[in-house]
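Shown here: the complex without one of its protein chains, the others still in place.
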Amino acid sequence: MPFFTISKTILRSLFGRPATLMYPAVPREYVEGSRGHIEIAVESCSFCSLCQRKCPTEALSVDRETKIWKIDRLRCIACNFCAEACPKKCLSMATGYSPAVTSPGETEEHHA
Amino acid sequence: MDTLTLILYVAFAPLLGGLLAGVDRRITARMQGRFGPPILQPFYDVVKLFNKENLVVRRSQTVYIIFFLAFMVFTGGIFYAGEDLLLVIFSLMLANTFLVLAAYKGSSPYSAIGAERELLQIMAYEPMVLFYVVGIYMASKTFYIETIATTQHPMLIRFLPGIFLGFLYVLTIKLRKSPFDLSTSHHGHQEIVKGITTEFTGPSLGLIEITHWYENVLLLGMVSLFFAPNLWLGAGVALAIYLLEIFIDNACARARWQFTVFSSWVVAAVLGFGNILALTLFG
Amino acid sequence: MQKSPWIIHYDGSSCNGCDIEVLAALTPMYDVERFGVINTGNPKHADIFLITGSVNEQNKAVIKNIYDQMPNPKVVMAVGICACTGGIFRECYNVLGGPDKVIPVDLYVPGCAARPESIIDGVVKALELWEGKRRKRTGRESIQT
Amino acid sequence: MIESQDFRETTPERLIGEVQGMRDAGYRLVQIGATRTEGFEINYSFDRNLEFVNFKIRLADNTEAIPSISGVYWSAFLYENELHDLFGLNIKNIHIDYQGHFYRVARPAAFAEKPPPPKIKRAVKPTAGTEVKET
Partner (left out) sequence: MRTIIPFGPQHPVLPEPIHLDLVVEDETVVDVIPSIGFIHRGLEKLVEKKDFQEFVYVAERICGICSFIHGMTYCHGVEQLMKIEVPPRAHYLRTVWSELSRIHSHLLWLGLIADAFGFESLFMHSWRLREKVLDIIEATTGGRVIFGSCKIGGVRRDIENGTLREIAAKLRDYAVEYKDLGNVFLNDLTVKRRLCGVGVLSGPDALGLGSVGPMLRASGVAQDMRLLKYAAYGGIDFAPVTAEEGDSYARCAVRIGEIFQSVEIIRQCSEKIPGGAIEIKVTGLPEGEFYARTEQPRGEVIYYIKANGTKNLERLRVRTPTFANIPPMLKIMTGCQLADVPVLVLTIDPCISCTER
């Protein structure tokens, strides 16, 4: 029938369960390996600043003197390039994005 | 049918209309595989709109919108008070004209085209609406709604099946449902943005929304008239028809204006006029 | 609590990733209409201005224009890294930076591309900001009258 | 499989004739693109059933007049306006000439600028960006 060809689909949807995941009432379970945000195990960091040089968006800054590793979350594109480059393997990609903020330019600091 | 129903209509039609809109949005969402908004969402929307700034292009816009609302309430009022059906039809048309005028005042190309399309829609459904009045008169021998609704006689639908179906066809236009949501639509993705309502903000838009609730309740009342004097059955059928319209809305692409106008006229000619012809010949 | 955020979405100069995620947030899996969100596409009806991508020479005026057409109170939400800081295109010669170079931005949602979950969180947060602005506005009006 | 790369040299004077020949032979215009070298290079690419042909014009600078091929391939007007706006190339008689309003850019003819010398930051990169971890 050339009319209402979508009937089957919409009626099945009407009486079935909606496909909605109900986030945020139901927290999202991310699949393993989903690229969300970079985490650092700062105690094993050698502050070699290789990650800083590899970062395509200059989101990272490493200070060898003061032993501070900084990230600007509003710059990070979660490309995983730093984690791949890290010689100490102290950077890792975690699932889930960092939350929304109301003011830009705040960096997150990690002290050794 | 008296002043009581009039008061009930003026007071409760927005509530019923808003609730219907809420149910509509929920069912639509479910048909689309979504969870959908709360049933009371239309009310939240309107409350929000009244909290917004009213940006107007010309001040007369708001005046026209107030007239639109006032005439719609008047139209519904005389319908539910059981007055003259002819008056209902013509003042309904007048109310819609005010909306068109308000949109023309918006002086943006989108609202101008929206207004133009609204006029085309009026042109499309008006013949069928006129047949509706004539048919009801021929079957009941009166224009007075109160008499039609309360006198004991066989149900009108037995004489007017063609007009009933034809009226359903144009009801899709009046309820602004797909495939005939040309001038504006509830799902805003349209080539003319929001069409006729593009240039209204905040409170004005809220008034338009409330007017549509009044209008929808009036239209469903007109459907239930086919089942007079069994008005409870009529109300039930009207609700079922509303559900059917939601289904149609979700199962069709938007038509072009040519198809809307010509198909409505063909429907009016075949079903409406045919029905009247049959009544004249065999009635 | 505000329950009816209508959004308008404008694609600054994003790569499309965030745009389709904004649209995806409207579709069955994420369904932001649960919170009353409608994607109006009409600045005059909108409460939340959702910008993806950075600002360049040509769309600067467009963004300003849309912002000016929105009735108060309104909230501006920058979605995605490009809209927050210019992202990977920051160094491009035609990119000025995030939309905060042109209009005041209230909320920054990170992600490349921003996930629908982030966008939902952002909208929920934007609602609180909107409510604050509404209170401030009605407060100001009552002082004036 | 490596696709064959067929580059042919031509000059602004011979261009229209060559392009007309391609059109007559049933080729499709694939793209027109320019490169900033010491001077400028313009590439005209054509395709016929995956057979890929390029014509290259070398110019000393971007003031030299080049005839538009939009009379032969109507769709060339997009590419030619782009070349004008981004490279400042002087293309004559474009079918639909935007007069430099095709792209509104922060810096006119930015692509005509010579690339800056590599930044210091990149120069000190330990392995010059060629190190790839084995998995």
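Letters are used for the chains, namely A, B, C and D, taken in the order the chains are written, and counting of residues starts over at 1 for each.
Here is the rule we go by: a contact is a pair of C-beta atoms (placed from the backbone, for glycine too) under 8 Å apart; a residue touches a chain by one contact, two chains touch by 3 or more.
As the structure is a prediction and not an experimental result, all values here were calculated from the model.
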item	value
Among shown chains, those touching the left-out chain	A, B, C, D
Contact partner of the left-out chain, one of C:Y10, C:F35, C:Y108 or C:W130	C:Y10
Contacts of chain A with the absent chain, listed as residue ranges	2-6, 8-10, 13, 19, 31, 33-35, 54, 56, 77-81, 84, 93
Positions on chain D contacted by the hidden chain, ascending	1-3, 5, 7, 26, 28-31, 33-37, 43, 45, 49-50, 52, 54, 73-75, 77-78, 86, 98, 101-105, 110-111, 115-116, 118-119, 122, 125, 128-130, 132, 134-135
Absent chain, residues of chain B that touch it	28, 31-34, 109-110, 112-113, 116, 178-179, 181-182, 185, 187-193, 250-257, 259
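As a working rule, only the chains that are shown with their structure count from here on.
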item	value
Separation of mean Cα positions, chain C and chain B [Å, integer]	35
Interchain centroid distance [CA atoms averaged], chain A/chain D, Å	38
Chain B residues counted as touching two or more neighbouring chains	29, 32-36
Residues of chain A whose C-beta touches two or more other chains	18-20, 22
Chain B residues within the chain A interface of the complex	27, 29-36, 247, 250-252
Chain C-touching residues of chain D, taken from the complex the two chains share	103-107, 110
Interface residues, chain B side, partner chain C - complex	25, 29, 32-38, 41, 44-45, 47-48, 51-55, 188-189, 193-194, 197-202, 205
